[in-house]
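Excluded from the complex is one protein chain; the other protein chains are retained at their positions.
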Amino acid sequence: MNELVFFINKVLVSGSVLGSVYALGAVGVTLIFGILRFAHFAHGDMMTMGAFVSFLLAAAFAAIGIQTPLPTGFIVLPFALPIAAALALSIDRGFYKPLRDRGVRPVTLLIASIGVTLMIQGLIRLFFGVSNRSFFENEAKEIFRIAVIGAKRSISFSEPQVLLIITTVVAVTALHLFLTRSRLGKGMRAMADNADLARVSGINTGEVVRATWIIAGSLACLAGTMLALDVSLKPDLAFNIVLPIFAAAIVGGLGHPYGAIAGGFLVGFAETLAVFNWSSVLRPFKDVLPDGWTLPSNLSLVPTDYKLTVAFVILVIVLLFRPTGIFKGAST
Amino acid sequence: MTLIAASGLVAGYGGAPILNGVDLEVEPDDIAVIVGPNGAGKSTVLKAIFGLVAVAEGNVVFDGDDITNAAPDTLVPMGMSFVPQEFNIFTSMTVEENLEMGAYIRRDDFSETMASVYDMFPDLLSKRRQKAGELSGGQRQMVAMGRALMSKPKLLLMDEPSAGLSPIYMEQVFEHVQRVNRAGVCVLMVEQNARRALAIASKGLVIANGRNRFTGTGQDLINDPDVAKSFLGG
Partner (left out) sequence: MSTGDNRRDALLIAGLGVIIVGVWLWLGSASTIQLMVSAVSYALIALGLNVQWGYAGQFNFGVMGFLMLGGYAVVLTSFPVNEAFWSSDGPNLLGRAIVAALLGLALVLAAHRVDRIGIRGRAKVFVVVVAYALAYLGYRSQIDPATVLIESEAGFVGGFGLHPILGWLVGGILAGIVAYLVGKACLGLRTDYLAIATIGIAEIIRALLKNMDWLTRGTLTVSPLPWPVPTALETGIDDATLSLITARAGFLSLLVVLIAVIFVLLQRAYAAPWGRMMRAIRDNHIAAEAMGKDVKARQLEIFVLGAFLMGIGGAMLSTYVQLFDPGGYQPINHTFIVWVMVIVGGAGSNVGALFGGVLIIVAWNMSEPVSRLLFQQLDTLVQAIGWAGIPDVDARALQMRVFLLGVVITIALRYAPRGLIPERIRRHEDE
């Protein structure tokens, strides 16, 4: 039983948490790619920026003495999301739209997004310094433990982790309803499918582009804040995971939101499973091993140091063999 | 009263102009067909009217308004629709969603229009929940036309609707065009399949080297020996 609990903690909980963050990020990346046809490299830093917006709001809330049973960083989200969306819109207006209007190639926009990444990172470091910050300096991070009969350990996860998974489910459901039920959402899918025909049909493409930035910016803020609540807040919070996020988006097929969600969880679980030490699960069977066989102390697929590398390898392999994503054919 | 009139159109994609002064006049109940050799600029006429190609000289008047170089998203609400030759459906969306996209600019209840489109193309009704990309070539063309009709246009522009279709479907397309026209929509189309298209045309235009060469009713042009020799393959 101990072994099962260990597996649940190490793989199921960590994988779902990581997968949720990747999924939320990858949806934004994939929507932007679908509508504007470029790889938005600054998405990771938009997540970090969103987390800092929430951090500032949480500090303001704490200063005026608002306290709730839930973490303040989570309570401020309804205020942080619109701010992040507005920031995303102004980034587009200021840096990408002028280039788009000139009709540049997608890769020029990719380079511009790297410029935006550097500016956001530079500004954050300039104002907040490079140290780690915590949302839980003045409140406790609640840890839930579920005791399992017959096991010494208990299944444990933190409050932010539960909130992260719940908000991911809510956000994904809301996005699904938006894309399949609302006029603007369908227009967005139409433009991702065939931008010329969307224009010919009279769809206001500028409006669709703005909606895309609002959604991508809000989801980035959500993902960044939840990630910072789970770990801690630092200027390179999400810059380091922008490639796994791209891996998730590419695994799901760039431009396909549902693929991106699946890709996010796939990459998240691949990472946790790859570094999981299987010998701990196999320990109960050590008595039945043939004579002379011993269980090695570490039976993980790759050493823990290579956890993120798993995502890079997935990224490169998928790009080389299935650049349109691994779900091609199964869904669109 | 003339529904759409263009005079002295000069237009192109930046380099040398493709159109060098094209005139046309189409009445509200017409099926007007533009024919001519490859590269004569037939499709460019439609694109210049619909604001997809910049007009350098001349002007376009639609329903009394000057619409020269107006953008598509202003023309659709005015009552104009365009069916491109290729990539004219949203392949990843269902048939019904394709039709809804045609009605994107409409804020009113468009269920009646949708019912009339299903009436016109009964094949589509049973496939309405299917992805448009999974349909056959002829059915795709119906989706494309249906989408364009959803905005209740007065004028439907069609770029080679029969291109790439098998003969049976081709015949169907021409029937559909006539049905659409009988429902009160003016059709202006470009066709490669000149003889067949002119047979249903109330007005025909022959364009070559970016200029008008002949104009008349469809039947006139078919009977004109010069047109027949040079443009209809004898």
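Order as written gives the chain letters A and B; numbering starts at 1 within each chain.
Going forward, a residue touches a chain if its C-beta (ideal position, glycine included) is under 8 Å from a C-beta of that chain, and two chains touch if they have at least 3 such contacts.
From a predicted model like this one, the values you see are computed outputs, not experimental measurements.
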| item | value |
| --- | --- |
| Chains shown that the absent chain touches, full complex | A |
| Candidate in contact with the missing chain, chosen from A:95, A:136 or A:178 | A:95 |
| Contact partner of the left-out chain, one of A:206, A:284 or A:323 | A:323 |
| Touching residues on chain A - with respect to the absent chain | 38-39, 95, 98-99, 104-108, 110-112, 114-123, 125-126, 129-130, 243, 246-247, 250, 303, 305-306, 308-309, 312-313, 315-316, 319-320, 323 |
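Note that in this section only the chains that are shown with their structure count from here on.
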| item | value |
| --- | --- |
| Rounded Å distance, chain A centre to chain B centre (Cα mean) | 45 |
| Chain A residues touching chain B - in the complex, by the definition given at the top | 183, 186-187, 189-190, 193-194, 196-205, 332 |
| Contacting residues of chain B [partner chain A, same complex] | 50, 52, 72-73, 75-77, 82, 84, 87-93, 97, 100-102, 104-105, 131, 133, 147, 151 |
